[in-house]
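Every protein chain of the complex appears in place save one, which is left out.
What follows is subunit A.
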């Protein structure tokens, strides 16, 4: 039981923190459903170097005991290492085009995920999580994260007032959120839900990204801005605490009892080149 943090949103979506749930009860409810959980991750250009560590750590901590399909989207299939997986888990390479800038690559993810769901993964998985590849699992990530529409609170903004959230503030962007509005600042590195729901909101986000493109504007934090706009008007049914989306460069505050998924320290300039 956690009394130091908010554990339910005003629209009654649970906010998942260590201490709020019992893994055994959740496993006994979810395991019998024979679910397959999908994971999408984009490894473009130099980002393929993160795949090995991501997968190895996922094998140790992500949805243990469940069937998992990893979909690694890459422009460079030959550089993807061969990682040994547990039974019931498989790994699929999805070849995609490389765009000229890292911002463009980031924003095209919505379109790529949406297309892939329509063509392939909707038949293969029940739930889908879209994760950044330059991250590592350190602790259990289990069925407590499953929900219709799942978003995660960005580690840099869970303790700051709403006025400081880096929402897109230019009113002519489709990702615009006016002052005084907004529930949380959600991170673009983790989102997911029922495959059908992920299909719907990736489509919407891609549409708003294209609208901005047509108007010659790019949102402050690329698709993360669009995701935040979307989740403001279509609230997630479950919110993951920053335990599920941490940044190791930050000192660990008292509210964070367990870090489950976190960024890999890297030289941004070098790797985005």
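Note that a residue touches a chain if its C-beta (ideal position, glycine included) is under 8 Å from a C-beta of that chain, and two chains touch if they have at least 3 such contacts; residues count from 1.
Keep this in mind: contacts and distances are computed from a predicted model.
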{"item": "Among \"AP-1 complex subunit gamma\", \"Two-component response regulator ARR6-like\", \"Histo-blood group ABO system transferase 1\" or \"Trifunctional enzyme subunit beta, mitochondrial\", UniProt-listed name of the chain not shown", "value": "\"Histo-blood group ABO system transferase 1\""}
{"item": "Selected from A:16, A:117 or A:227 as touching the chain missing from the view", "value": "A:16"}
{"item": "Touching residues on subunit A - with respect to the absent chain", "value": "1, 3, 7-8, 10-14, 16, 20-22, 25-26, 29, 144, 235, 238"}
